[in-house]
Structure formats: structure tokens, C-alpha cells
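In this view, the complex is presented without one of its protein chains, the others remaining in place.
All chains are identified by letter, namely A and B, in their written order; residue positions are counted from 1 within each chain.
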Amino acid sequence: MTMMTYLEAINKGIEEEMTRDEKVVIFGEDVGGVKGGVFGVTKGLAEKFGDDRCFNTPLTEGQIGGLAVGLGVVGYRAIGEFQFADYILPAVNQLISEASRMRYRTKGDWTAPIVYRTPYGGGVRGGLYHSQSTEKILFGQPGLRIVTPSSPYDAKGLIKAAIRSDDPVLFYEHKRLYRLLKADVPEEDYVVPLDKANVVRQGDDITVIGYGMVLNHALKAAEQLSKEGIEAEVVDVRSLYPLDKETLVEAAKKTGKVLLVTEDNKEGSIMSEIAAIIAEEALFYLDSPIKRLAGPDSPSMPYAISLEREFLVDEEKVLNAMRELAEF
Amino acid sequence: MKQLKESGLNKEQIIEAYKHVLRGRRLDERLWQLTRIGKTSFNISGQGHEVGQVAKALAFEPEKDYFLPYYRDMTACLVWGMTSKDILMGSLAKEDDPSSHGRQMPNHYGSKEHNIVSHSSTVSTQFPLATGVAYGAQLGKKDYVTLTTTGEGSANQGEVQEAMNFAGVKKLPLIFVVENNGYAISVGIKEQYANETMAERGPAYGFPGHRVDGNDFTETYLTFKKVVDDARNGKGPALVELMVSRLTSHSADDDHTIYRSKEELEDMKQKDGLLLFEKQLIEEGYLTRDEMTAIDKELKAEINKATDEAEAMPDPTADTISDQVYAD
Partner (left out) sequence: MAIETISMPHLGESVTEASIAVWLVKEGDYVNKYDPIAEAVSDKVTTEIPSNFSGTVKDILIDVDTDVDIGTPMMTIETDGTEEATVGNQEVTEEASNQVNTNEGERTEEFMQHINEEIDKEAEKGTVELDTSPGNTPTTERSLTDDSQKARYSPAVVRIAQERGIDLNQVKGTGKHGRITRKDVQNVDISAQKAEATPSPVQTEPTPEPISKDASKPSPASTMGETEVVAADGIRRAIAKKMVQSTTEIPHAWLTVEADVSTIVKLRNELKDGFKAKEGVSLSYFPFFVKAVVQAIKKHPIMNTSWDNGNIVYHKDINVSIAVATDDHLFVPVIHGADNYSISGLSKEINHLAQLARSGKLESKHIKGGTITVNNTGSFGSIQSMGIINHPQAAILQVESINKRFVPTEDGGFKVADMVNLCLSIDHRIIDGLQAGRFLKEVKENLARFVDESALY
């Protein structure tokens, strides 16, 4: 075991996979050379694996998206980085029209094993275009997987599983967790499944479902409430698409009181789909309306500190919502 | 027009080239007929492109070179190894259709067996993909060359510029082709781009650009021969603008008599590449009219047989709807 940050865990996972399989290549804007990414996730990789396998691309996200598919077609395992999840938009055509459909439209003759990595999430004074949770835009595209780790352990295990997967996987990294979380991570080789949600805390009063930063808020709030005699079941969605319906529904049934937390806008977030699934599958177990705690339906997180705070789902908001639900 | 013998191809090869051209024409005519009798729902054809496509494709080595075509490239795909039956199974949506197993609309060519990579209908998404395929050759130190094509209308997509820019940066073994027939459905060149030629975009990205008359078999063949050899020898990409005619409407859903004058259509018929090629073959002593008639008869019989065979193939069964969405 080694103590490492969420960021270091991702870096380590990529390094291990590039060592294990020479078909793994990584690229993006500022990814290569000595910089190793604007957040430093790919630091040291160019030096270790050479400029052919870890390289910079021009500022062209559509090209990054398509380059990865083309490499996948001829047997490489490409990791394309989009510098911010907000910048994924120019690549959406490649992600949806090509990456997610290559296997289906050729019935498996051609496939595109790819990882698209990207930092998402707010609370870093990033304003409208460095704070967004864009995962919902690519949610619901069969053929594509979306995963996000909420702990250093999962960060390493999930990135390794994503690289080994024969599917195109969007790997969302919460940028506020990069250096905030530090934990013991095994040095040995392990993977975390791409299609499983994770029950991170057991409880029988309420069920809280979330991912990323807000999941960590929920865990802290759950400890606080435990002192008041309220025990929360906390579930990390982790595989954002396809969703692990079974685990989510089971967790909902367990307490019958469900709080869905996201830092995305409330309308049309991934939590909206989870709410629908629970309504469909667990109606007779519900003891309260399904509750969503989310950002406001304004386009994105503004820069001004007052506005950013208003937008963000913070620990206090999560705690209050959990307590309210417990009292229902 | 250059004499055929200047191409360096022997008589047998030239006659084979003629068969490819004529097969492309006759097969496309069959696809229109199948649409008009309701056996298929759609057709989009390359009539008027055939001579250029055959000359282009013959300059490659299909057993190792990769091809990322666009929807008018049927004749080039035939040269690359696909059969009339393969194409017909695609239009008829049969399970064994090598392009998409009945999942894509007609004319979306692909074949794993022949290194022809599947493409989507969102035009020009294959350009960034082609850079990935070509970069795979560089990474793996392989000597295959990649060919990707599009029309002059679709060549204005942003992804085309992104891909050519990247290919220039990395000096990829990649040949870009713009088949210029003067029309993007109904919109003429004046409304599409302000350049004098498409070819001049090559030098803008740091590599050569050539414009050739697609009806001039020898000139087209020799131009491609040169750029393909250069690419194979590490001299980087090239752009070739192939000047062709679109003898038909854009597709089975279009009527070009609405936006093209009678004179223009009549004039184009006179300059039909197939007729010019036949005239040249006779004048230069490769074939007699009678021999051509015999070849035509033989090809028609081949296509009739292929049609019957393709029609008799099984359709995809409904229970395969969710096959090959993900790897697992």
C-alpha cells in the first residue's frame, strides 16, 4: 500500500497499463513532453514511454476523438485526453457517430477500444467553461461507457479496467478530487469493474446515491447523522452509463427513502434517469417521494464566488437534505 | 488525355481496369433498379466517378493498405476486393453484408476482410479516423498506406481540416482524396468554398496537393502512384482532388433536373468517363467494340447471378437487435 492522491492513482494506473501493454498510447493537448497535462495526470509518461506513445496533439478535440477511433481500428488502445470536460463538445460527433457505433454498425467486425479521459466538476472558480458536468450529454449512447471514480482506490482500478476494456469508455475525473483525496492504494495489479455501482456505506434509514465530489459530501454527512442515530446507505454510482440498475434498485428498496445527489443541473441529469428506474422498479418499496438534490437549472457554474457557492451542492446542503428525508 | 500505355500497366491490367469500371457502372444501375422496384429503399451512386476511382485504387496495395471510403466509392471498393454480391447484400440489408450486416443504409461500404473501414453518414467523420489508422502504421513501423476520401462538399467540414492539419504535423502515410463532382446535393461550388481548387488546401497544411482529371485514367493512376510511393517511403501525406462528374441525381431521393440545366446534363453525358475510356481503349488497340460487348454481357450475367444470390441470403433476425452493443 502506498498513500497517493486521486490524481497520482490515475497516473499510476496508466503507467502500469502502458508498461503491461505496448499497444496503449496516450495523447491530448499538453499531455506529452515535460508538462504532462495541465493538471499533471500524464506527468512522466512521455519520458518513460517515448514521444510516440505519449504525445501532444494540436488544439482539435474532434481530431483527438477520431484519432483514438482510428487507432482502435488497427489494434491500439488509445487514451485521448480532453483537457476539460467542457471542451468535449467539439468531439461529440466523433464520440457518438463513430466511437459508440463502430462495433454496432459492423456487428463487431470493427471495434474501437478507447479511453477518453477528461476532468469535470466545479468548485475551483472555473466559471462557465471549466466547471461543467457534461457527462449527461453523452449519457444514454449505447455502445459508449461512462465511468467516474470517487476515491483513489477506484481511480487506479477503474482506469486500468477502462484501458483493458474493448469498449469505448469515457473516464470522468473530478478535478476537485485530484489532490483533495489521499488514501492507501495497493501497489499490486487490480481492476475495478466498469459496470458496478459501489455501496460505500451501509445504513437502513435512508439511501443516498451520488458520485464524485458530492459523494464525498454524503459520506461526511452520513458520519455526522450517525451520531444523531440516523444511518445512511451511501452508494457511489461509479458506472454512469450503462447504470448498474440492480445495485441502485436494491439500495433504494433497502430503506425506501432515496436521495439522489448531483452537482449537475437538476433537470435532465443522470439522476433523472436513476429516479425513473427506481420509480419503475421499486415503487412498492418506497416510503417517500424520490428526492433529488442538484444544482439550479442555470446553464453552468458562474465565476463569482457568491454565484459559484449558490450553484454548488456542498456538504451542508447534502446534510440538510439527508436529515429532512430521514424525518419524513 | 495521356495514352494508356504511359501508365506502365500491361494490356491485361488495362483490360482488368476496364472491367472494374464497367462492373461499377452496371452494378450501380442494378442498385437503382432494385430501389425502383422497391427491393431496397435507397441508392446513392458514383456514376461518372468510376474511371478515376479505378485508377486511384489500382495505385494502392489493397491486401495491406487501408481504405476509409465515402458513400460514392463503390467502384474503388470493388477494386479493393469487395464483390458485387457483397455490395448487393448491403443494399438488400442481409445478415452477411460485410459492410454492416444490414444495420446501415445502402452504400456505407466496409469490409474487415479487405481493410475497408466502416463509415458513418455524418460526412467526413472518417478523416480523423484515417489519421489514427495511419498513425498506427507509424507507431507499429508498418509500411501500409491509408486512403480516405470524401466529396468536395463534405470536404468543408471542420474535422477534415483538423485531420489534414494533424497528418501534416505527424507526416502520416495518408492519402486524402476529394472527389470533386461540383455538387453537394444541389449546391454548387460557388456556395461551397472560395478557393480556386481543393488541391491548394494540401500545401496549406504542409503537404502536396494535386488536381487531376478523373476521366484521364493514366494521369490519375500516375499521380496516385507517386503520392502513394512517397507516403510509403516516409515522405508524408498528400491531397488529391479528383475531378469527376455526377451523372445521376444525388441519390434516389433527389431529382437533379430541378437544379441542373438540360444543356449541362446533355453535355455531361457526352463526356461520360466510361464512354471516353471505351473510345480510348478502342483507339489505342486494347479492345474492339465486339470484345467490349462480350465483356458487358458477361458482367451483366455476373450481376444477375449476384443479385439472385444476394436476395436469397437470410435477413438479420429480430432477436439480434442488441447484439454487439458492447464487447462482453
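Rule of thumb we're sticking to: a contact is a pair of C-beta atoms (placed from the backbone, for glycine too) under 8 Å apart; a residue touches a chain by one contact, two chains touch by 3 or more.
All figures in this text were calculated on a predicted structure; none of them were measured in a lab.
Asks: Which of the displayed chains are touched by the chain that has been omitted?
Replies: Contacts of the unshown chain, counting the full complex: A, B.
Asks: From the listed residues B:Phe42, B:Tyr193 or B:Tyr259, report the one that touches the chain absent from this view.
Replies: Of the candidates B:Phe42, B:Tyr193 or B:Tyr259, B:Phe42 is in touch with the missing chain.
Asks: Per the definition of touch given earlier, which of B:Glu113, B:Asp229 or B:Glu311 contacts the omitted chain?
Replies: The one listed residue touching the chain not shown is B:Glu311.
Asks: Of B:Ala199, B:Ala238 or B:Ala252, which one is in contact with the hidden chain?
Replies: Residue touching the absent chain, from the options given: B:Ala252.
Asks: Go through chain B and note every residue touching the omitted chain.
Replies: Residues of chain B in touch with the missing chain: 30, 33, 35-39, 41-42, 249, 252-255, 257, 308, 311-312.
Asks: Take the complete complex as the reference. Which residues in chain A touch the chain that isn't displayed?
Replies: With respect to the unshown chain, the touching residues of chain A are 283-284, 286.
Note that only the chains that are shown with their structure count from here on.
Asks: Can you check how far apart chain A and chain B are, centre to centre, with Cα atoms defining each centre and the answer in Å?
Replies: Once rounded, the distance between the two centres reads 41 Å.
Asks: Within the complex, which stretch of chain B touches chain A?
Replies: Residues in contact with chain A: 66, 98-101, 103-104, 108, 110-112, 117-118, 120, 122, 125, 127-140, 158-159, 162-163, 165-166, 169, 320, 323-327.
Asks: So in the complex, which bits of chain A are touching chain B?
Replies: Its residues touching chain B are 25, 52-53, 57-58, 60, 62-63, 65-76, 78, 90, 93-94, 97-98, 101-111, 113, 142-143, 145, 165-167, 242.
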